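Only one protein chain is missing; all other protein chains are in place.
By written order: A and B. Residues from 1 in each chain.
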Amino acid sequence: MSEHEHVTSRAFSIALGIGLLVLTAITVKAAFINLGAFNPVVALLIATVKATLVVLFFMHVKGASEKLTSVVVISGFFFLAILLSLSLADYLTRSWR
Amino acid sequence: MSDSHATAVDTAESHPQLRHHFANMEQQKNTASLGMWLFLVTEIMFFGGLFCAYLIYRLMHFNAFAAASQQLDIKWGAFNTAVLLVSSVTVVLAVRAAQDGNRKQLVGYLVITVLLGLTFLGVKAIEYKEKFEKHHVPGPTFAFTNTFDDNGKQIPVNPKEAELFFSLYFAMTGMHALHMIIGCGLFSVLAVLAWKGHYSPGYYTPIENAGLYWHLVDIIWIYLFPLLYLISRHS
Partner (left out) sequence: MATTVIPAQPISRPTNYLTNGFTLKSWLLTTDHKRIAILYLISVTLFFFLGGFFAMLIRLELLTPQGDLMHADSYNKVFTAHGMIMVFFFLIPVVPAILGNFLVPLMIGAKDLAFPRINLLSWYLYIVAGGIMIHVLLNGGVDTGWTLYSPFSTQFSNTNVIEAGIAIFIVGFSSIFTGLNFIVTVHRMRAPGLTWSRLPLFIWAQYATSLIMILGTPVIAITTVMLAVERLFHLGIFDPKLGGDPLLFQHLFWFYSHPAVYIMILPSMGVISELITCFSHKRVFGYKIVALSSIAIAVIGFLVWAHHMFVTGISLYAALIFSFITFFVGVPSAIKVFNWTATLYRGSISFATPMLYAFGFIGLFTIGGLTGLFLASLGVDVHVTDTYFVVSHFHYVMVGGVVMGYLGGMHFWWPKISGRMYPEGWAKLSALFVFVGFNLTFFPQFVLGYVGMPRRYWQYPPEFQVLNVLSTAGASVLAVGYLLPMVYFAWSLRYGPIAGPNPWNAAGLEWKTASPPPTFNFDETPVVTWEAYNYDEIEPKLEDGGIR
């Protein structure tokens, strides 16, 4: 049986939870600073860091016994990226807008 | 890609939860887990359609989206983000308790998770109520007054475009809330089953998989919060 490999220490999980709360505070603070075009970039970057931490540690993708789980996660986001980017390829290059 | 193959054979006597078409508990567990992950991928694509609509209209009507977004209450949004993050920690602790075979802790964490989920939904209800009062619910009663920039100048905003923002706001948060409701129901059932002693260190797959679902719903909110609440707040 393989239950040992998924065991994370409680202290680590709680520390990570606090880290995520801090990141939330940072994202709110950053929204009120004028970064120009970088405001949404920073907001999405922080969100992605948070999501990655949740996926890796809370959902135990890091340390999983097989690569398949990460392949599944990555392909999910990959095909989402295809949907978004190829739709944008139309909207961002329309001459009549 | 590596796969687990059925080598050792468990019997139904030693593992009452083993279903007939699996060779052993490990195969059964790995199967359920992969199934859950694939389901989460379908959830990503499901919300993806909404995110796609949001992205395109935000680029098309940025000013209206910014003005409409500023009508949302950051305090509630941030508070709910915190609630969900804490609930993700309690889910992790619940899984850990299941691994340790600590039934009381398991039930406790599951119940706390449900309570946190209900808190989130309660706050959401307060926010929705506020939208009704401010006529920010799309439809015939919708009304939107223009906002002002730093110098007190009115930013011209087409109320129709602001309405589109609120349409997407309700579609996205509503779909998310629906997932929260399902999650709360799921965890309530698990809490009862855990109380009855259904789970053991050798069998806690449902807890783990429900946890994966909960974390994904959390991740979706992690993106919804900045996208909906934090557009152009600095001006």
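Quick note on the criterion: a residue touches a chain if its C-beta (ideal position, glycine included) is under 8 Å from a C-beta of that chain, and two chains touch if they have at least 3 such contacts.
Keep in mind that this is a model prediction, so the values were computed, not measured.
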Q | Displayed chains contacted by the hidden chain, counting the whole assembly | A | A, B
**Q.** Touching residue (missing chain; options A:22, A:41 or A:86)
**A.** A:86
**Q.** Where the unshown chain meets subunit A, residue by residue
**A.** 68, 75-76, 79, 82-83, 86-87, 89-96
(Q) If the hidden chain were put back, which residues of subunit B would touch it? (A) 1, 3-7, 20-21, 23, 27, 30-31, 34-35, 38-39, 41-43, 45-50, 52-53, 56-57, 60-61, 64, 138-140, 158, 160-161, 163-164, 167-168, 171, 175
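Keep in mind that, in the parts below, only the chains that are shown with their structure count from here on.
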Q | subunit A - residues contacting subunit B, complex | A | 1-3, 6-8, 10, 13-14, 16-17, 20-21, 24-25, 27-28, 31-35, 39-40, 43-44, 46-47, 50-51, 54-55, 58-59, 66-69, 71-73, 75-77, 79-80, 83-84, 87-88, 91-92, 97
Q: Mind listing the subunit B positions that touch subunit A in their complex?
A: 1-4, 25-26, 29, 33-34, 37-38, 40-41, 44-45, 48-49, 51-52, 55-56, 59-60, 74, 78, 81-82, 85-86, 88-89, 91-93, 95-96, 99, 201-202, 208, 211-212, 215-216, 218-219, 222-223, 225-227, 230-235
